[in-house]
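Note that this complex is displayed minus one protein chain, with the remaining chains in position.
== chain A ==
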Amino acid sequence: MATIGIGPLATGAHVLYSCSCKELGELERMYFCRHCLKLRCIDCVSNEVESFFCPTCLESMPSAEARQKRNRCSNCLECPLCTNTLSVIATATDEPATLDNDKEPEIEQKNDTDSKENHPDKEDSEDKLYYLSCGFCRWTSRDIGLPDQQQSSGKWPEVEFQNANKVNELIEYYRGVEQLERAEKDIKIHKRRRSTYMSIGTGKISSFQRRSMHSRTSNASAISLGSFQIATGQKPKDAGVSQSTEDPKRTSEDILEVGSEQITGLMQRLCFPSCQPSKVKDLMPIRKHLLAKKSQRCKILIGMYFINRQYTPRVIITQVPDLLFNQENKVTLTIINPLDASVKFILSPLTLNEDKPVPFPQTAEIIPPEKELILSAKDDSAEFDYSETAASTFNDDPRIVLARRANRLSIYCRIIPKKAFGHVKCSVVLKYDGKSIKKGDAEASWIEHHVHLNLGIVSTKHKQT
């Protein structure tokens, strides 16, 4: 019997599932609601962050700690050049620091000078020292002159933001302005303020500007910018965090001289939003960003049930011959059962409804084997069982079934392309019994999904036949 492939086909053939909201998506992007017994796309699902974990070391982190550490893992570090995970390398202290000299000619010169600075004679030569190294691009923490650490989980320095103080000053300044504003409102000055508004967009120059042309003492001005109102009693003062200059800086000579390898690219800079270093030597190891574990709930049903993905048999396209226009072509589909119970299923053509056009325009007719078939339960231990005895117990019809292994079943479908060019697209209804999903329901409730197949481009060979 033929083997069952599961990899994607090179032809670009792919399968989409329908959400009840008419949106289409790959099964990976769909969720199954156990209560509606329907597939839900990302739009019909509400997400909630549940917990945090590091994708590299898989360690989970409580939310308070994650917030404090700005969603970054305290153990794992990434290469600032290529974002590959860095490994910690142990060395004896007397080992020369420039290991990669022969491989990295650009960094070599720097390394020579750096290593002399950072590796003066070490007293306790017994101890091991640690540095960071990227196995992919060969960047090391020594390239940027970081001293080696005494512990493998060393406290590697992080990029510091120089101007954080100034930002805090700004925030204080605007809090002050806001307080002033509120005080002014509360006091309610007797004489009505000569409040003037500049109307934006009418092409008028307001009295505010006129007055400021004659005298600079505008005692009160409230300027509206839509929902923005900055009202101040006095002439507004600046926060004083920035100074203007008549002589802005010219490009510094060190930028004009260096080669492109010593200047960072845009994505490398953006990994450090605060300072965005322009020189490679200023890059620091990046702390690995955490991922969130999310819970998904169905938006359609009031009551918000948690939902899961593991309930829908997956249909994949495993073998496609040259698809000849207006002829029957034998295509192999494989259906995989994700449930730990055996499931009856049947494929049937999707009957087109004139009122509700299919969101997936059909260019071919599909003739599935309209026969009830059985998918075995998913059994992780059976994955490696290569005996094909199962086939005989199920008494599969070789005209329909190509192969059966564990929870997988490969079947033939006949496809008749109805368009002489472009993608061959058709849809089927996948009906399966939901007994094992909806327990307690005595009647075998059938679950229906619309499955859309794109089998790739129709063959041009039909002209010769």
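Throughout what follows, a contact is a pair of C-beta atoms (placed from the backbone, for glycine too) under 8 Å apart; a residue touches a chain by one contact, two chains touch by 3 or more; residues count from 1.
Going forward, contacts and distances are computed from a predicted model.
UniProt records the chain missing from this view under the protein name "Actin-related protein 10", selected from "Geranylgeranyl transferase type-2 subunit beta", "Ubiquitin-like-conjugating enzyme ATG10", "Translation machinery-associated protein 22" or "Actin-related protein 10". Screening A:Ser60, A:Ser274 or A:Gln327 against the full complex identifies A:Ser274 as the residue touching the chain left out.
In the complete complex, the hidden chain is touched by one of A:Leu58, A:Ala92 or A:Val167, namely A:Val167.
Across A:Gly135, A:Gly240 or A:Pro398, the single residue that touches the chain missing here is A:Gly240. Considering A:Glu178, A:Asp379 or A:Asp397, the position touching the chain not shown turns out to be A:Glu178 (whole complex).
Seen from chain A, the chain kept out of the figure touches residues 12-14, 26, 42-43, 46-52, 62-64, 66-68, 70-71, 161, 163-164, 166-171, 173-175, 178, 181, 192, 194-210, 212-213, 218, 221, 223, 225-228, 230, 232, 235-253, 255-260, 263-266, 269-270, 273-276, 278, 289-292, 294, 423, 454.
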